[in-house]
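Only a single protein chain was left out; the remaining protein chains are all shown in position.
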Amino acid sequence: MATVAVQLFASYADLLGQSRMTVSVPDRATVRDLLTSVRSLPRGGGIPETALVAVNRRFANASDPIAASDELALIPPVAGG
Amino acid sequence: MATVAVQLFASYADLLGQSRMTVSVPDRATVRDLLTSVRSLPRGGGIPETALVAVNRRFANASDPIAASDELALIPPVAGG
Amino acid sequence: MIRAALVDRVIQPADLLAEVATPRSGATALFIGTVRETNDGRAVTAIDYASYVAMAEGELERIAREAGEKFGVDFLVVEHRVGMLQLMETSVAIAASHAHRGPAMDCTRWVIEEIKTRVPIWKREHYADGSRDWVDPAPRSEKVAP
Partner (left out) sequence: MIRAALVDRVIQPADLLAEVATPRSGATALFIGTVRETNDGRAVTAIDYASYVAMAEGELERIAREAGEKFGVDFLVVEHRVGMLQLMETSVAIAASHAHRGPAMDCTRWVIEEIKTRVPIWKREHYADGSRDWVDPAPRSEKVAP
């Protein structure tokens, strides 16, 4: 197991009551593992299994690996413009 | 025969050396007759058989009738914008 | 508010934007045509826009009205300038606003295409070599009615 820091924004931040948190993920974790960990937290189930995740400020795929040194963020459906 | 006044613009005015002229057309003349008359004038052959004609400030069809009281104009290919 | 005009003064795009601004709109599209320094490989120094004024005004107004109906746009301003224009000056400006972006952008685009097809305006380009020519978009002379 490893610990990673995750940023939360907008509705996801409201849902989990914080804009940054740390979660435990398996060794050699992927984006999918991160989402599983977040969703297992209290109220985490409100975040969709298919939520967008950014790794180092770029959108990532579910199978992309993550590391403790990565800048990770859960991205609610964007609504700019 | 009747006489009608025609306005000319841009390249057509340059071609015929005037911006307004009178031409003779048959009785019950159409737009097509007007063009035939204009094209029979000196240098008039430079105006295409299918030139655009406006009757009372609206584009007309070749078979539309014209009268001496109409505002007639030969419209070179437009190039606004 | 839908308005179209032929003008012989400088066009101020910001004024058109202000005219179509309303709390009912979430999207505004603006198109501007300007005098470009080259055309068909020749160096242009200015363009003289001539017009059959009485007809051009009517045609511009019809285009604006038709565009409003076609795209459900209530806020549309169109101005086309005539006279001698220097490089970079605005010859035409079209501003449309709508609740949503699709109609605002579609409307603006349709209006400029229609202007180029059916408004009796002609441009005489002045070239760096001292010559000048009427611009002739040849294919358009093929038909009698639009």
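When the chains are written out, they are named A, B and C in that same order, and each has its own residue count from 1.
Here, a contact is a pair of C-beta atoms (placed from the backbone, for glycine too) under 8 Å apart; a residue touches a chain by one contact, two chains touch by 3 or more.
None of the values given here were measured: they were computed from a predicted structure.
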item: Interface partners of the hidden chain - shown chains only, full complex considered; value: A, C
item: Contacts of chain C with the absent chain, listed as residue ranges; value: 13-14, 17, 21-38, 87-88, 97, 99, 101, 104-105, 108-109, 112
item: Missing-chain contacts mapped onto chain A; value: 7, 9-11, 14, 31, 48, 50-54, 57-62, 71, 73, 75-81
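Definition applied: only the chains that are shown with their structure count from here on.
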item: Centre distance in Å when chain A and chain C are each reduced to the mean of their C-alpha atoms; value: 50
item: Separation of chain A from chain B, taking each centre as the mean of its C-alpha atoms, in whole Å; value: 73
item: Approximate Å spacing (C-alpha centroids) for the pair chain B, chain C; value: 26
item: Residues of chain C whose C-beta touches two or more other chains; value: none
item: Per-residue overlap in chain A, given as positions that touch at least 2 other chains; value: none
